[in-house]
Each structure stands twice: as C-alpha cells, then as structure tokens.
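Would you mind keeping the following structure in view while I ask a few things?
Only one protein chain is missing from this complex, and each of the others stays in its spot.
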Amino acid sequence: MDRRKFLRIGGTAVAGVGAAGLLAGCGGCSGKGGNTIKIVSSLPRTGSAQGQTNTIVNGIRMAIDEYPDGLFGHKIAYQDMDDATAAQGQWDAGKEADNAREAVGDKDVMVLIGPYNSGASKVSQPILNEAGLLQISPAATWPGLTKKVPGDEASGEPDIYRKSGKVTFCRVCPTDDMQGPKAAEFVKNVLKKSTVYVIDDKELYGAGIAKLFMEACKKLGITILGHEQLVKQGNYKTTLEAIKAKNPDVVYVGATSQSGAPQIAIDMKGVGLKGPLIVPDGCYEKAFVDGAGADTLKSLECYATIGGKDPSLLTGAGAEFVKKYKEKFGNDPEAYAVYGYEAAKVFLEAAKAVGKKDREAIREAVLKTKDFDKGAIGKWSFDENGDTTLQVLTISRVEGWPMKPVHTV
Amino acid sequence: MSVARYWVPALFAALAAYPFLPVAEANRGEQFTILFVYAILALALNVVIGYTGLLHLGIAAFFGIGAYTVGVLTVPFFPLQQSFLVAALAAAAVSAAVGVMTTAPILRLRGDYFALVTLGFGLIALYAIRNLDAITEGTKGLNPIEAGPLPGVKENVDLGGARLNAEWGTRWYKYPYLYFVILGALGGVTLLLRNLERSRLGRAWVALREDELASSCMGLNPARLKLAAVALGAGLAGLAGAFYAMALRTTGNPAAFDFTLSMTMVCCVILGGLGNRSGVILGTFILIGFDRIATNLLDNYLQEQFDSGAKTYLKVSGWRLIIFGTALIVMMRFRPEGLLPESRHQRELHPEASEAEGEAAAREEAAAGDPGTEGGEQKST
Partner (left out) sequence: MFELFAQSDAAGGFGQYLLLGLVLGSLYALIALGYTMVYGIIELINFAHGDLFMLGSFFALGLAVWPMDVVTADAPTAAIGATVLLMLVLTPLGCAGLNVLTDRVIYKPLRTSPKLTVIVSAIGVSFIFMNVGLFWRGATPIKFPDLISDANLIPGTGLRFTWKDLMVVAVTVPTMIALTVFVKFTALGKAMRATAQNPAAAQLVGINADRVIAATFAIGGALAGVAAVVYGLYIKSVDYQMGFQNGLYAFTAAVLGGIGNIPGAVLGGLVIGVVGELGKAYLGAKWSEALIFGILIVILLFRPTGLLGARTREKV
C-alpha cells in the first residue's frame, strides 16, 4: 500500500471522526429547547464498584418510573454515564470532568446524580458549581465537600468548590463525620473493647473516615495502638504480622472493597490476627463479601457500618421500595439503592413543585427541601450546606450476603 | 511528505474554526482540548522514541510532574499563587531537569534494560507523587487549580472585541479561549519540531539512531545528543501536563499518570507513525479520541436505543481493551510503520518494495531538502 493511498484513508478516517463529532453535536441540538427534562448520573460503571452502582441506577430508574406522564408536560429522560475507565478499574478525574461538562453542555439536563466517590466530587463539583447545575450525590460521604472539617481548615474546603457563591452540591446520604465517631462508640459501648489498630487506604474517603474514627476514639478513651496507611497491594501479610504483635482488640479498616479491604480481611485470617474487624460503608456491599469470602468474614467477626438504614430495616414506604425493587430486578437492593431512589425522587418532587424547566429555580427548590417524606428513608431535610439531616447509622454483622443488621444508632 | 504538508495545516485550520461553527458545543470543544494535550504529550514522546530510538516507558511521569508543578504553584492551598504562564514554564523546566537527571546515569544501558529502567523510574515518580502528602495531597490531588490572570491581563477583564459569541464567557482559561491556547501550543510545538528535525541537532539525532558507532566516529557526542532529546521530550511532556491540569482544573488522582498512560502514548506514537509528526498527531486523535469521546457517544447512543443498562458486554467501553488490542495487533501485522509512516522507516520495514519507488522517494526527499524527518526503530544491537 503506498503512502498516498494511506494518507487518503487516514484523512477519511479523521474526517469520519470529525463528522461523527459534528453529528453528535447535532444530536444534542435536536433535543434542545424541546420538552424533555433530563437526569444524568455519573457513577463508576466499570470496575469493582459496579455492583453497588447498578443498584443506585436501578433506584434512579424506579423513581423515574413513578412519573409515567412526565413532569408538567415534559418527558423525563435519563442518561447513565460512567466516570470510571476499564484501565483503572475505578473513577478517573478526566472522565468525571468530561461527564460534568457533558451535563452542563446539554441544556435539557436539570440535575446530575453522582458521583459515587468523594474524590470524584472534588473534580465535578467546581465545574457544576460555576455552571449553576444541581448535583445530588447518593454516596460521596467525605464531610469536607459540604462543610468545614475541624482540623482541616487549611484545605479551604468547601469554599474552594463554590466559586459562584451558591450551593449546588447536596447529598442524601449521611456523612462520615457521623459514621466514624458512631463506629467508635460501638467499639466502646457494645463490643466493650479498649484497644484498636487503624488501617486506611490513603484515599480521600478511606483516610478521611479513619481519621474521624481515631479522633472519636481519643475522646472516648480507646487506645489507638497504631495507624498504618496501605495503598492497595497484592498481600498485606508482612504488615499484619507486625500489627498482630501489638495484639489489638479491634482492627478498623478505612478502605473500600475496591481499595484492598477484602484482601486485608483474607490476610488477617491468614496470619491469625483475631477480629473483630470493622469496615465502613465503602465495604457495605456484596462485592466485599464476594472478595473476602463469607467463611473468612465469619471467622473474623466482621462488622460493617453504613449511614442510614439497611434495606431490611426500612419500614413503610421504604419496605415498599425494597419489595418493588425485588419484584422488578429480581435481587436484593444494596444499601445505596435507596439513596439513588431518594436522590432522583427529591429532585423530581422539587421540579414538579417548581413547574418549569429552569435549572436555577429547581436548584433552589431542591436545596430548600424540608421534611421530605415522599421517598423511602423517612422524613428528612437539607441543611444550609446541602447535607441531609438524617442521622441514622446501621452496624451489621457480616457473615455472608446480605449482611445482618445488629445495631442501629 | 508533500501531501502531509498540506494535510496538517488544513486539519489545524479546521480545528481552529471549530468553535465558530454552528454545531460547536462547549463540552465537545473541551473534550477536544484534552485531545490536544495528549497530542502534545505524544509529540514529546516521539522526540525520544522516534528521533533517537530510545524506548522510554515512563513518559507519564513527566506529564504528572508537569501537572503537579502547576498544581503546587497555583492552588490556594499553597502560598505561591503564580500565574499560569509562570507555572507552565516552571512545569516544563522541572520536567526537563528531572528528565536529564534521571536519564544521565542510565545512558549506558542498552535496549530493553533502558526501557525497563525508564519504566521503573516512571513508577517511582508516581509512587513519590502519591506518598509525599505534604506536597501533593496524596491520592486526593491538588485542586482546584486557580488560573490566575496572565501577566499584563486583568482578571475578569471583558474580552470585548475578542468575544464573538455571547456564550463564551470572559475568563481566558475557559472554553473556547483555553481551546485556542492549547491548540496554539500544539501548533507551536509541531512547528518547533518541524524546524528542529531539519536543524543540525535533528539530523544528528537521526544519524545517532541509525548507527551510534558511526555517528560517534564522525564526531557526534551520543550522550549529549540523547540527553538533549530526553530534556526536550520531558520538557514538552511537562508542558502537556501543565495544560492537562489547567484543562481539568485539578491534578486528579495520581493513578492517572501510571504505566497505562505511558503504554497508551507509545501505542499512539507507533500507530500513527514513529518519527512522523503528523502521524503521531493522527494516531493520538484516533486512539485517545476513540477512548475518551467516541466510546462515550456510542455508549450513550446504545443506551438510548436499546436501554442496554449495566451489562459490561453491551457497552462499547466494555470492549475497549479488545478493540485497542486488536487494532494494535492488526496494525503491527499489516502496517508496522504506522498510519502515516516516515519514509526511511517504511523502506526499512518493507525492503521488498520496488527500487524505483524507493529512488523516487529519495529524489523527492532530496528535492524537498528535508533529510531529517525519519522515524524508525533502532536496530537491535
């Protein structure tokens, strides 16, 4: 094949790519000004968080299905975007920024539901804030995203995310500043143990929650024997051998099922380090049980904490939601499914009340939500930061899937 | 070369015109911006692999160092608060310095050993970024990156006559101004490399790549030439990193600068045509464009059409690596010199091609007075 011919082919290919881009542009404009209200979600749909995000997406779809006639004459569309790449197996800053911009660019989009990871929120929040587009996260629990964290003022959070001066980010899940301390209380009052060893994964979420847990331990008089930051690795035996020598009563692992928590559990059993093991909500999913093995977790006496209620504890509208979910999708919802549902529901209700397709008006209406009880998790409000007033924590014993709730605060 | 010579300016002109077109969309333009950043990175890698034949597998580290330099110099978290221009120049300088410092001791390593050590260096740099929390905020990334005003430009200035579209905003670091800035940088880098290829230095690099012993006998200093190439490549990669951080407004997670990125860039360079600037740009646009733009569009399209939901195998992004892998394998089997091959490299790979064609190509090349645009593989020694 000679070069000229190839140049032609190459040129055609580029022209094709360009044309595809332009066409896609047009695809966007055709809907513009039309009578569609669009909800987009940006969640890690590739990689190991997929099991959890599947149920969030199902929850969102269920909420939308409850409005078969749409809203004030507008059709409701939903787009499920992925902020993870297969190569990384988890969220990617570039992808998250792309999604946020895609949402901003599409004039039909009235809300972005997501992201799943607190780190990803740091990327999309400033973009959406400048554009004034509402963002409801079902799962990002790092407190700094919405309020100042004591001891971490230097970071300038959350004002650095709010250049426009408005609050655009809110979340329907309780934050870690409740989860960490309540887990510490559980150690002291229910397990009645006095020494802990803390491990975290050096991620925004894992390290953050571990820090909050440790601060609470200090206040409660629980001795912290040590704190180790372990970036995800193939095996943890050496470190766990060393930890075993210190003989802690309880091991707290601030990590997710993606960042090594299952392997830590496996290796704890391997080196004969006795539990109990306590993990935060990043592990409150089936993937954690699959990764670590039910037999491992049973022998370790593992507890997982989650803000809000376990699906099996929901009553009233919540129980109804769980029942419908099972009918529709044929399996149990994971703990965050209900937050996906709640996020979509609070938006849809506010939009219905506003009665017009206006980003700013809907944003204000959603953030002013008070005593919202049309969802599945009971009555709650947004405070001035965009955080939920719901302050419930479930602690479950992990011996297999589903987890068994043993304690509610 | 002659066709490519008109083809590339045409592409640049089309891209420069894009924001003015009625179909232009801000988010698509912002995605193109990222594409240009990767094109600069690929050109940087091409300086090292294509011109001098050193297989460098750690280019992502320089990209990351550039991004983090900009981060440290601009985020509100630190007291430095430099303008972006200063930060970008510093990013290029720091990356180039790190490039020289890490390459100088290992120049005597050959072939695969050199490749592995650069791979190791890339990973060490990544781990260092991840672990030095005091400087880099660990895995949280530095953000948000504050693009201070350019020197001599007041913040929030109304761009007046420069504003052709009411929706374009007033800040230089937002679309479409940043789009033009980075496209301009890409054009500038392309021109710089074009001139460099024809300069004394560029010709020396090619001589070195083709035969190190002979060129050193002719009085060239191989070590100095290789270091110059690495410094230039690393510096440009650092510049690309600076633009990346600017475009994203964050350095993102350090994992974005891992070996996968280095590998992807090597694939872009080889797919497009090792040593050929236009080829490298084309390769990057196709590979990264597919990865970051086309898969998203196709996924969304499939989702709308078939409601395909969450099944990995029903999404184009689920097949991404298979598509990538197959493209690479097919390409290497049938057209190893890349989409737009550099002429000398092509002759090397297709020795069976007719003499006449080779001579014609040589005549053309001689007539063009363009002896330094070769890309090619250093013969295993």
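The chains carry the letters A and B, assigned in the order they are written, with residues numbered from 1 in each.
The rule is short, and it goes like this: a contact is a pair of C-beta atoms (placed from the backbone, for glycine too) under 8 Å apart; a residue touches a chain by one contact, two chains touch by 3 or more.
Everything numeric in this text was worked out from a predicted model, so none of it was measured.
The chain not shown here is touched by just one of B:L41, B:L186, B:I270 or B:V316, and that residue is B:I270. Only one residue in the set A:S257, A:T305 or A:T369 touches the chain that does not appear here, and it is A:S257.
Note on the undisplayed chain: of the listed residues A:N35, A:S164, A:T223 or A:T238, the one touching it is A:T238. Residues touching the missing chain, restricted to subunit A, are 46-48, 50-51, 86, 89, 202, 226, 228-231, 233-239, 241-243, 245-246, 257, 262-263, 266, 269-272, 287, 290-293, 295-296 (touch as defined at the top). Think of the hidden chain as still there; on subunit B it touches residues 55, 105-106, 108-113, 115-117, 120-121, 123-124, 127-128, 130-131, 213, 259, 263, 266-267, 270, 274, 312-313, 318-322, 324-329, 331-333, 336, 348-349, 377, 379-381.
The criterion applied here is as follows: only the chains that are shown with their structure count from here on.
Remark: subunit A and subunit B have CA centroids separated by 33 Å (rounded to whole angstrom). The residues of subunit B lying in touch with subunit A in their complex are 3-4, 7, 11, 14, 21, 23-28, 30-32, 34, 76-77, 130, 138-141, 143-144, 248-253, 255-256, 258, 260, 264, 282, 285-286, 289-290, 292-294, 296-297, 299-300, 303-304, 309-310, 312, 315, 317-318, 320-321, 335, 339-341, 343, 346, 357. Only residues 1-4, 6-7, 9-11, 13-14, 17-18, 20-22, 24-26, 28-29, 45-46, 50, 53-54, 57, 79-82, 85-88, 90-95, 97-98, 101-102, 104-106, 119, 122-123, 126-127, 154-156, 160-161, 163, 202-204, 207, 231 of subunit A touch subunit B when the two sit together in their complex.
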